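Report on one structure; see the data block that follows.
After this line comes chain A, so read on.
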Amino acid sequence: MFPILTVMVALPALGAGLLWALPSASRARVREVALAVTAVELALAVALFIQFDTATAGTFQFSETYAWIPQIGASWALGINGIGLLMIVLASLLTPLAILAGWWEDKDPARRTHYLALILLSQAFMVGIFAARDVFLFYVLFEAMLIPLYFLIGSFGGAQRRYAAVKFLLYSLVGGLIMLVGVVALYFQGPGGEQAFLTDNLTGLTMSSTAERLIFLAFFLAFAIKAPMVPLHTWLPTVAENARPGTTALLVAVLDKIGTFGMLTLCVALFPNAARWAAPVIIVLAVISVIYGALLAIGQVNMLRLVSFTSVSHFGIMVLGIFAFTQTSIEGSALYMFNHGLSTGALFLVVGFLIHRHGTPDVTAYGGLQKVVPVFAGTFLVIGLSALALPGLSPFVSEIMVLVGAFSVAKAGVIVAAVGVVLAALYVLLTYQKVFTGPTPEAMRGTRELTLRERLVLWPLVGLMLVLGFLPGIAIDTLREPSADIVATVSIEEAGE
Partner candidate 1 sequence: MVNPLLFWIIAALTVIPSLSLLFARKAVHVAMAIVLVMVGLAAAYVALGAPFLGVVQIVVYTGAVMMLFLFVLMLVGVDQREDLKETIKGQRWIGLLAAGGLGAFLVSVVARVALPVQEETVGEPDVIAEVLFQRYVLVIEVLGFLLITAAVGALVLTHAPRLKPRRTQLEVQRDRVRVGANPVNKPMPGVYARHNALDVPALDPEGQPIEDSVSRVLKIRHQTQDGAEFRAQLEDPARKDTEEGR
Partner candidate 2 sequence: MDPINFVILAAILFAIGSAAVLLRRNAIIAFMGVELMLNAANLSLVSFSRIHGEIDGQVMAFFVMVVAAAEVVVGLAIIIAVFRARQTISLDEPSELKG
Partner candidate 3 sequence: MSFVTPVIAWAPLAPIIIVLGAAAIGILVEAFIRTPATRRAAQLALALASLVGAALVAILQWATLDGAGTVVLEHMMVVDRQALAWQSVLLLFGVLGTLLFAARTRAGEEAFTPLGAVAPGSTEETLARRKGMQLTEVFPLALFAVGGMMLFTSVTDLIFLFVALEVFSLPLYILVALARRRRLLSHEGALKYFLLGAFSSALFLFGAALLYGATGSTSFDEVGAGIASATGLDTLILAGAVLVVVGLLFKLGAVPFHSWTPDAYQGAPTPVTAFMGAATKAAATAALIRLVYGALYGLDWELSWLFWTVAIASMLLGTVVALVQTELKRMLAYSSIAHAGFILVAFAGFPDSTLSALPFYLLTYGLATMGAFAVITQVRERGEDGTVLGEATRLGQWAGLGRRSPWLAASMALFLLSFAGIPLTAGFVGKFVAFSAAMSEGAWPLVLVAVIASAAAAFFYVRLIVLMFFTDVPDGQEDAVAVDYSPLARVVVVAAAVAVVLLGIVPGPVLSAFENAGVLLLGAAG
């Protein structure tokens, strides 16, 4: 069988290598090369999606298993179920758009090359992580991914980018390294041998509840940092504020999903008892995140920080859905992971376009733009409305599935989280009001309307959100089986106790 997943991991990585290897003379074309690579990747992702058998979405498909480091039980094992499939599609979709969005960012071809190569490298890691079927492989990619991102943040961006990069790295490292303890401990709980880290071999283990809980916590911490949960979130606003919008879009829209993805496919699937044990606390934290993130978003004047806080809030909803352990809430969470990628990715990019025009993320500097750039305003509004989960746009379906699905388990939690719905309306509309309505200041009069390139970036996302808003079944079909499996895992263990 054609090792399509390996190819999808290798392709962007090789693309990055190619960019770096290009002679300086041909660096004028790096953007086209990078775009082409990601386009091929996207085509592969689409092929993947088409070939994917939704009837057996719960089992891993396109599986490949090669021995990698048999001495420590690590394999190069790739394979995707429905959840992984969606995440890979998301990663493949957003990367070309991010590249396109930053088309004019660098004047210096060398810097441009580095930027694009790092983006491609990140994509390789992202795809690898979502496809990893081996805990060690997952961990390695999870940590190694920090490096291209660290450079993306630290080299390209705002005034405090160095601080932001270091902060990002340290937060992630603390989580990652503690997870490493869990990974190692898991090895000793598992069967050992040359494929000790295959997730297949690690599910349904019987271990002492203390061990399971500790390992669970080690994993969870790393993921809670990545999918920023209060109070581990503070790196995100800093990064968002300082990194390029394209970077941040990828970071928040795709990379941070690794956190929730990991919670879903590792934390819950491998440690169902511990997950159940921890669920009440985690749900409380998730709900706090929802409200806290939303309130802080309201309090921001920096749009990039604002958007990042909205993500904190949204991640709270995803986590809530995951740890409610109902079929619907988990489906909703997984779907939200995808939809939030579209929505927040678009939001970061559109805010980036705005900043590109006027050079400041400060919301108070803007005003009355709707009259000047109605299309821009409309696009912004639609994207903003997707962030507040307006029905008809895809995030709504997922959010409502989480809230409705989780209700039976966490009534108070859902009720409080539902307050986030109101707060979401506040932060989105407040921002829109400040930026686009009211009298138009002099400085805003010459603002450029959304360009063709920018439309090419944003409208596909908006279109996808609309399509998935009405026909979420396209995605849910791939999520039903995996979610059912997860629920089954959690509940079987419950019965066994």
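For anyone wondering why these and not others, all candidates are chains of the complex that A comes from, given by their letters.
To be clear about the criterion, a residue touches a chain if its C-beta (ideal position, glycine included) is under 8 Å from a C-beta of that chain, and two chains touch if they have at least 3 such contacts; residues count from 1.
Computed from a predicted structure; not experimentally measured.
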Candidate touching chain A in this complex, from 1, 2 or 3: 3
Contact set on chain A toward candidate 3 in their complex: 67-72, 139-144, 146-147, 150-151, 154-155, 161-162, 165-166, 169-170, 173-174, 177-178, 180-181, 184-185, 187-188, 214
